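The structure follows.
Removed from the display is one protein chain of the complex; every other protein chain stays in position.
Take a look at subunit A:
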Amino acid sequence: MAAKEGKDYDMHIKLLMLGDTGVGKTCLLLRYAYDSFSPTFITTIGIDFKIKHVELDGLHVKLQIWDTAGQERFRTITVSYFKGAHGVALVYDVTDRDTFEAIRHWVKQIQEHAESNVSIVLIGNKCDKEQLRMVSRAEGEELAREINAPFFETSAKTNINVEDAFNKMAVMTKNSMMLQESTSRPSDGSLMVDDPNVRLTGSGKGGCC
C-alpha cells in the first residue's frame, strides 16, 4: 500500500517496554528490531527507543518502541512515557520470581498512568534457561488471563517467540487504533477491524519450552 502524504508509513504506533530491571527488555527489543543479541547489554538509564517498520495486514506500520529503565528510582522519568503509548510489552524473567511478582505492580502503574485502552502483552523472557526456571508457564498463563493480556514465553537469546510477541502487540494495537478511528470517522470503516476483545482471550499461540 502506498504511503500517505510523503511519509514512509501508513500508521505510526508507539509501544512501551516495561518490567523490572534485568528481565531482558532491551535484549528483546534488540532481537526484534535488529535480530541481534548480546548477553551483556549495558543497562538502560532513563529511556531509549528503537524504530521498526513492519507490514501488518497490508499496512506499512512504523513501530516506535520505547525501552525504559526498570529500576524503581527511574520511575519519575519513565512514567512520563506511559501516556503516549498505544501498546505495552510487560516483561518478566521466568528465572526470577520477584520480577514475576512485580507484574501486578506494573499493571497498576499502567492503569494509573497510561491510556485506558492501551494494549498489553505479557512476556515471560529467558525461557531458554529451563533449568533455572522459577515461574511455570501455567502461572504465566494464569496471570495473563487475570490481566486480560496475550501471553508469550520468549527467549531473546535463542530467538524464540520474540517476533510473534511483538507482532501480536502491534496487530492488537493497530486494530484498537483503527477501531477508535472508525468509530470516530465512520467513513473509514472499510478497513478490516478485528474484535479488540481478542486480546482479552488470547493466550498466545506460540508456546515454547
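We take it that a residue touches a chain if its C-beta (ideal position, glycine included) is under 8 Å from a C-beta of that chain, and two chains touch if they have at least 3 such contacts; residues count from 1.
Assume contacts and distances are computed from a predicted model.
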item	value
Options "Cullin-4", "Rab-GAP TBC domain-containing protein", "Rab gdp/gtp exchange factor" or "Bacterial surface antigen (D15) domain-containing protein": UniProt name of the undisplayed chain	"Rab-GAP TBC domain-containing protein"
Which of A:D48, A:E141 or A:E181 contacts the chain that the document leaves out	A:D48
Subunit A residues touching the omitted chain (full complex)	21-22, 38-43, 45-49, 51, 64, 69, 71, 73-74, 76-77, 98, 132
